[in-house]
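First up is the structure itself, then whatever we jot down about it.
Up next is chain A:
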Amino acid sequence: MTTPVLRTEQLRITLPGGLTAVDGVDLVVEPGQIVGLAGESGSGKSLTALSLFGLLPHGSRAQGRAEVGGRDVLTLREKQLRAMRGDEVAMVFQDPMTSLHPMLTIGRQVTEHLRHHHGTGRSAARARAVELLTQVRIPDPERTLGAYPHQLSGGMRQRAAIAIALACSPSLLVADEPTTALDVTVQAGILRLLDRLRREEGLSILLITHDLGVMGALTDRLAVMYAGRIVETGPTQALLTAPRHPYTRGLLDSLPRTDGVAAPLRAIPGSAPRLTTIPPGCAFHPRCGHAVAPCSTDRPSLLPLASGAPRDEGRMLACLVDPYAAAGERPGGGAVSPT
Partner candidate 1 sequence: MTLVSVTDAEVVYHRHGRAVRAVAGASLTVDRGEVLGLVGESGCGKSTLAKAILGLVPLTAGQIEFDGQRVEPLGRAARPMALRGMQMVFQDPYSSLNPRRRIGEQIADGIVLSGQATLRKGEQRARVAELLERVQLPTEFARRYPHEFSGGQRQRIAIARALAAEPRLIVADEAISALDVSAQASIANLLASLVAEMNMGLLFISHDLGIVRQLSDRIAVMYLGQVVETGPAADVWSRSAHPYGQALIGAIPSVDGGGGLPTDLPGDVPDPAAPPPGCRFHPRCPKAFAPCSTLVPELLPVAGSHLAACHLHTHARAESASTDRNPLGAS
Partner candidate 2 sequence: MGSKQKVGSLALVVALATVGISACNPTPKTTAGSGGTGGGAATKPLVIDTVFVLKSADPARNYEPTGNIVARALYDTLVSFKGADLKTPVPSIAQKWEQSADGLTWTFTLDPKAKFSDGTAVTSDDVVFSLNRVERVKGNPSFLADGLTVTAKGPETVEVKTAAYDPALLGKLASPSLGIVNSKLAKAAGASDAENAATADQAEAAFAKASMGSGPYVLDSFGLSTEVDLKANPNYWGATKPNYQRVVIRNVDAAQQKNNVEKGESALALDLSPDQVASVGSGVVSSGVPSQYTFYLFTNANPAVNKWTANPDFQEAVRRGIDYNGLLELAGKGSRRAAGMVPVQFAGSLPDDKAPTFDADAAKAALAKSGYDGSPIEISFPSDLTQNGVSFTDMSTRISADLNKIGIKTALKGAPVATVLELARGGKQQVGVWLWGPDFPDSSNYLAFGPGGIVGGKRVNWKAGSDPALESIMKQAATEKDEAKRADLMGQFQEGLNQGPVMGLIQPAQVFLASKDLKNLTYNLVWTVNVAELG
């Protein structure tokens, strides 16, 4: 068994003011895998990603373990962190318009950390940059190196951002909502690019998005977060076709169907709690249609599913009730049938 490129254990993040935003998250990304971290805004998924880089907002604290390539980044000093960032682990952000520096050329942004981390010479760095831009399918890479972000279209910008992230050949790419700001047609292109990088380059990716459709298309495994905790995790296909946590199911139900059948959307009642008012017990219980009395007091742990069914292998669930254990299938004429 190879070392996972990323492994977090009981990762816990407190914000200034003492609020706990991420509470005991365990994640594993194996080499060449794309692992998804899903959840609504405020669920703590982006903070989880930032903690891997030591880039939490000022005054926040991360506890537990977060190993990247076998080293616990939470214990690294600033200097070691900087040496690791961009080199071993790289990040792609949501909005390429804002995440690229508006006043520096693409070429410079692709090469500056390469030159810093690897001491690559100017011309070698430039050659590598052309190679990278070609790899992410940016037409006319030579010219693009001299361009500024605002001269590129949204899709091209995100491709450039990915090229920047890949410059030092990181073992892990963290992509935080990489397609949310893009149009669907452009999004499709980026998804294909990421998929190709995984297949051809063996890139490991931690993909963070609220869009379960994107998850479905790209990820091998999926973890769903709610209010700072992982509520359900497992192989993507199994998880999406037979969700076990009421929240996961609620999310899926609130999505429009893609099979062309018109049906009303089913929303989860209520809204996600603010950090200041996370309910005791299972954080989801006030919105849960299956909640029973203990849900409001006992906090469910994330435990392996004991169904024994082969497709439930590797799945874990944090629910006291597990209302769909028997049903198995996604009810309500679910969108998808298992392959």
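Here is the rule we use: a residue touches a chain if its C-beta (ideal position, glycine included) is under 8 Å from a C-beta of that chain, and two chains touch if they have at least 3 such contacts; residues count from 1.
As a selection rule, all candidates are chains of the complex that A comes from, given by their letters.
Worth saying up front: this structure is predicted, and the values here are computed from it rather than measured.
Chemist: Among 1 or 2, all from the same complex, single out the one that touches chain A.
Modeler: 1
Chemist: For a test of understanding, state which residues of chain A touch candidate 1 in their complex under the given definition.
Modeler: Residues of chain A touching candidate 1: 40-41, 153-156, 183-189, 191-192, 195, 210-219, 222, 236-241, 250-258, 260, 262-269, 271-272, 335-337, 339.
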